[in-house]
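For this depiction, one protein chain was excluded, whereas all remaining protein chains were kept in their positions.
Moving on, here comes chain A:
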Amino acid sequence: MATAIRMRSLADPPVAGAAAAEAAVQPASLRNVEEVMTPPLAIKRHDVGGAPPMAPAIAQPAMGARLLGRLRTQLGSLALSVLSIGLLLGFWYLGTEYRWDFYIRFTNVPTPGEVYTEFMGLIGSAKFQANIGISLGRIMLGFCIATGLGVLLGLLCGRYALLKGLLFPALEVLRPIPAIAWVPISIMLWPTTETSIVFITFIGAFFPILLNTLHGVAAVDPVLIRAARCLGAGEVALMTRVILPGALPHIFTGLAVGMGVAWVSLIAAEMISGQFGVGYFTWEAYSLIEYPHIVIGMLVIGVLGLLCSGGIRLLSRLVMPWQRVGTKENA
């Protein structure tokens, strides 16, 4: 249909310059009075062989120098990180080695060395691994349900004011209640301890995800919705192809926050309801006076939390490749 179209591309010689040059040699009849009265301009054109076509990839000048500078700043921050963690370990070591007992008491706190040797012994134990596996399983389940429900409800409530009006007053009443406060009622509500722990993890993650999704929907540029409707998008296509991708940056903020709260809620639930998991392991170590295990439990929880939020960051990069292009240019 459109085979005959010929268009001037931006890569052609600049039009404005050409027009100016042609105007200078125009017959007088076409010019207006003011132009005739001004003497013709002596325009000297430089031969630049046409503007070079704009290459998609722009060559970066002084790559080596940039890389070196980058390396230096990275080495600097690495040194600082090592120093920072070293200071923490040093403080722990000194406090436990000299049995500091001045208001805060290090008397029963295990030394870094004790913790390390205990950890080496524990790491191969099937029970310890099972505890980690169980906690991860609970997080995954609770968090995934929270993500599915939170994003779905967030999208729908963001788009349909009626649904939001119906759901939100109730949700607003429940929202300020911390997930930990749900523990007793959750144990009563659900048939097994397992489900009640997953439920508490879910509650922790659900509200940040829901609210951020809602913000994300509100932040979608209305002109994009109009554009999509002009291009023939129906309600479903609008939801899945415009509103969802448009809200994704906010949704991922919600996922990151939700993951943090999910861990807090999970550990608390495990400590209270007492059946397996790293939270249970940590609390049990205290009851059984296996003090090095307390620290091991804490460190494991920290590392798992870190891995989970790292996973979400990785996922967000994979799912939103367009988010990186804008920043790359001004980097």
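Throughout what follows, a contact is a pair of C-beta atoms (placed from the backbone, for glycine too) under 8 Å apart; a residue touches a chain by one contact, two chains touch by 3 or more; residues count from 1.
The rule we apply is simple: contacts and distances are computed from a predicted model.
Peer 1: The complex lacks one chain in this depiction; which UniProt name from "Septum site-determining protein MinD", "ABC transporter ATP-binding protein", "Cytochrome c553" or "Nitrite reductase small subunit NirD" does that chain carry?
Peer 2: "ABC transporter ATP-binding protein"
Peer 1: If the hidden chain were put back, which of A:Leu156, A:Leu224, A:Met239 or A:Met298 would touch it?
Peer 2: Final answer for the missing-chain contact: A:Leu224.
Peer 1: Just the residue numbers, please: which parts of chain A touch the chain that's not shown?
Peer 2: 1-11, 14-16, 18-19, 22-23, 26, 30-32, 35, 53-54, 56, 221, 223-224, 226-234, 237, 241-242, 245-246, 248, 320-322, 325-326, 329
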